[in-house]
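With one protein chain held back, the other chains of the complex are shown just where they sit.
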Amino acid sequence: MRKPRENPYIPFDATITKIVDLNEESKSFHLDSSELRKMIYQPGQFIQVTVYGVGEVAIGITDTIYDEGFEVAIRNTGGRVTSYLHTMKVGDIVGIRGPLGKPFPMDDFKGKNLLFICAGIGFWPIRACIKHVINHREDYGKLLAIFGVRNPSLFTYTDEIESWMSREDMKVQRTVDSCSDEDCWDENVGLITSLTDDFKPQNPEDWIILCCGPPVAFKFIGESLNKNGFNDDQIWVSLERKMKCGIGKCNHCLIHGTRYVCMDGPVFTLGEARDMPGGLD
Amino acid sequence: MSEKPRVGIFGMTSCYGCQLEIINLEENILRLLDHVNISYWRLALETPSDPKNLDIAIIEGSASNQEEIEELREIRQNSKIVITIGACAALGGVQGMRNLMNNERVMSAAYSNLSGVRATEVKAIHEVIKVDYAVRGCPINKEEFAAAILHLLAGTQPPAWNMPVCNECKIKGNECFFERKKPLPHYQSRVCLGPISEAGCGARCPSNGMPCDGCRGWTEDAHVKQWIKEGLERNQTIEDLAMLVHRYSGGTKDSEIAKE
Amino acid sequence: MNETIDLKHIARVEGYGRLIVDIDNKQLKDAKFNVLEGARFFEGILLGKKYNEVPIIISRICAICSASHSIVSTYAVENALSIRPSEQTHLLRKLLVYGEMIESHLLHTYYLALPDYIRQPSVIPLASSHPDVVKRAFYGHGLGNEIQRKIGGRAVHPIRNVVGGFSMFPSLEEMESIRKKIPLMIEETLETIKLFRDLPDQPTIESKRDYAAIWDCNEYAYCYAKEIAHGYGDPFPATEYQTHLIEEVRPYSHTKFSSLNGESFMVGALPRLNLNHHLLTNVGKEALELSKLNLPDFDTYHNNIAQLVETVDCAQRSIDILDKFISDDFEFETFDFNPKPGNGIAVTEAPRGLLVHQYTFDEDLRCTYCDVVTPTAYNQHKMETDCVDLIPRIAHRPREDIELFLNMLIRAYDPCISCSAHSVKLDVKFV
Partner (left out) sequence: MIPRFISQEALKEWVEHLITQFSVYAPVQEKGDYDFAKIAHAEEIAFDFDRTRMSIKGFFLKPEEKLMSASASKGDPVASSPDTSKRIIFGARPCDITALNLTDNVFVKDFYDPYYMKRRQSTIIIGIRCTEKCRTCFCGTMDSNNPLTGYDIMLTEMDTGEILIQAGSDNGEKLFRGSRHLTRQSSEEDQSLILKTFKKITETFTPDIPTTGLKAIIDLGRTEFLWKKYEKICLSCGQCVFVCPTCWCFDVKEIVGADETDFGNLDKTARIRRWASCLYKDYHTVSGGHIFMPTVASRLENYYKHKLRGIPEKFGVWGCVGCGRCVSTCPVGIDIRESLKELTGD
């Protein structure tokens, strides 16, 4: 019998049990298998999804559906794997390796106020954190989540976000970069920084910020938050790199010779990321 | 099981070597035929049946006269996927060099009377019609061709390594033809194109004792100007080097280096 | 009744050719063979190129005879630059050519010609109707390729054959592995000779015209000789090819016509066999006997079976050379040379016939003149005169038969149209 843990390059199989269209370019896939259910996963980690014969892609886990397996959301970037995944059907088999990488240290954040900043598809890995926090609501202080996308049609998991908006114990803000006349938007219009600029709580040191999105956005978000009294070590970001092995061997995700995103990350504090030259490229 | 995909194989101006390499697959052709119906192949089939409604069109050769350009447009209209095979189709091939030379002189050297010759500029296929995938090389590597077809049939793009020939050459542990100022015997005294040429051939020429010829074209990030600078230090003239980097790629738009 | 038979694309030949035959009341009025392949101007491209680039570029004229082009161009360049290759180089080149002959002949006979003889559109249906024949085809053809790969570095456009010698050599194991495979191929090809010989209801033609091939009085020359022999007269030096094999332009066509003593002539396997049959190896003679060819033979259709006889002969010659290499010490030679400018001519036999290359190099060793005449260019005139001989014999038959027999006739020449397209005047009249 095959023992998957012995050989880190060999995936285990999982079946696609459900596919949901999130928006015109993204779908979410529910995956399940007995081995997958044994997987212990923490928010911020990622898995490597193999489409046999096509390739492998690193994906942040969007949610743990604790008794039905896992959910990953995948945007069709036009690459080999993502475009093929978008043609797959319920019942098809994929391979999984993981969980890989370091998670957000959620236990260290206990008792703190949390700000989630989700830029574009950066929402998906953060979604697992938000759900974790909601499930352990009493461990954490105030909650604020900021969502930003390019235009209103790109919001995903809208029902869920709206259910969070209706919660008393959590505040949600949404913004779009721009909107046309057809799909008008009555909430905030502007870059994410237009919301973070106004985020000036009384005791900034009580807050932890979890941020995910394109690395370039981190620079601007960081600047905006720094102005309001947050230091870089309070801000946690999740970085992205090309990945192949996912286990610190192949050197694809090496950032300027010193840190592996797959092993030392993908979660870093903004301070750590800034210390790595090119870390925020 | 739905009907097998219909495949047409077409030859434009070329040496037919890439189609020959398909034949050279020997028994494995039969394995490919398990998956496809060949509906048009002038080299191997009796008067072609019907080159319409093709799923895959495979084109060898470059476009070098008006008739071929028209035929190509027709093929594109009748095919879902167009893949090209060989250097002629992908880059123009050796005949493309005449684009960069004094065309009249070239043509009159071959033909004493030019009145009957109708030849346009040599063009790579993708300069004429949209091409979905190119199998490169002069000639193609038959295994690579078979793999490309199998991948397309499986619904995915064939894997490309996107590396220079030096990768495969060093993997094979070959002696480097490009080492600085190393004297080479006469017959090898050409600057190796390995560092700027696309891999995938298995470093065929360097593994057979000859410097790389660059038949698969440049890599995506080829540092051609730096390469030419290095070439000049190896007692080559700028004209020779310009012809060398375009030996197979005269039929593409990015043949500017030669003109510079 | 006027009838025009227009074989628009002659399929199963290498390249893009067309035959138009006008028949008026069962009398032949006109026959034209056209080359429709795009022109590539190799003679022009080579101008100004360094001598060592010449064989690499020129072998791209044609894939199926790439080894012949590569070898004859290296010989022509060596003749021009006064370079003397070693004896071992000559042998290796011969071996490479034998590999090419085997590959090309078997490709033609099995894949391109045989389907006609069993009235099938291609070789593909044969896989189920004649699986044993197709298996033989794969084996023999693959072996020819393997010889080319192990000697020349690859099956199409050899790499290792360079001006002066070989850039790399086969290993002893490689030679032994080819050597072991050849006897079965010979056996199987003899079977195929019988198959071709005994096929019923096949067209014939009697076309008593001249034929030519390279000539070496000591051996059946497949690869490089100094003289050219023909059926009706004495051999002449290869350097005089332009005075004997005259190319002329006729007013009614753009196509150049090659003539020998004012007549069309044939090159290829059958002419070679006609001229050299007494120099065949013993196994080759056995094959000839089996084929029941009566030499000299003037039936163009018999070129197919002549190719099979040659395949057997080449296979035996390959064995002889390989045995010599395996038993004697094979040398891994390094070489260099001192080239001098000049003019050089070399002639060889491509699988489909006489092939001539000529180059001139200047002080800088750059090419200033280049002439390449390919076998199909020589044969073109005879393809038309053959129609004159054939039509009266078959004019009474139904049109499908006439078309088939004409197709078979052109294919019997094993024409390599991409070869000839570089130099033949194009007939660009499109109907």
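Chains: A, B and C, in written order; residue numbering restarts at 1 for each.
Just so we're on the same page, a residue touches a chain if its C-beta (ideal position, glycine included) is under 8 Å from a C-beta of that chain, and two chains touch if they have at least 3 such contacts.
Computed from a predicted structure; not experimentally measured.
The missing chain, though absent from the view, touches A, B when the full complex is examined. Touching the chain that is not shown, out of B:G93, B:P164, B:G217 or B:G250: B:P164 (per the contact rule at the top). By the touch definition given at the top, chain B reaches the unshown chain through residues 28, 31-32, 34-35, 143, 146-147, 150-151, 153-154, 156, 159, 161-164, 166-167, 170-176, 178-180, 194-196, 220-221, 223, 226-227, 229-230. Where chain A meets the omitted chain, the residues involved are 2, 6-13, 50-57, 77-82, 92-95, 240-242, 244-245, 247-252, 254-259, 263, 277-278, 281.
We adopt the following convention: only the chains that are shown with their structure count from here on.
Innermost chain of the displayed assembly, by C-alpha centre distance to the whole-protein C-alpha centre, is B. Ranked by C-beta contact pairs, the top pair of chains is B-C. Computed from the mean C-alpha positions, the centre of chain B lies at a distance of 25 Å from the centre of chain C. A straight line joining the Cα centres of chain A and chain C is 66 Å long. As a whole-number value, the distance joining the C-alpha centres of chain A and chain B reads 43 Å. Of all the residues in chain B, the ones that touch chain C in their complex are 11-21, 23-24, 26-27, 30, 33, 38, 41-48, 61-62, 64-65, 67-68, 93-95, 97-98, 101, 105-111, 113, 116-119, 138-139, 185-190, 204-205, 208-210, 213, 240, 243, 247. The part of chain B that touches chain A in the complex is made up of residues 151, 154-157, 159.
On the chain C side of its complex with chain B, the touching residues are 8-9, 11-16, 36-45, 47-50, 52-53, 56-57, 60-64, 66, 107, 111-112, 115, 121-124, 127, 138, 141-142, 145, 153-157, 159-160, 162-168, 249, 254, 334-337, 339, 370, 418, 421-423, 425-428, 430.
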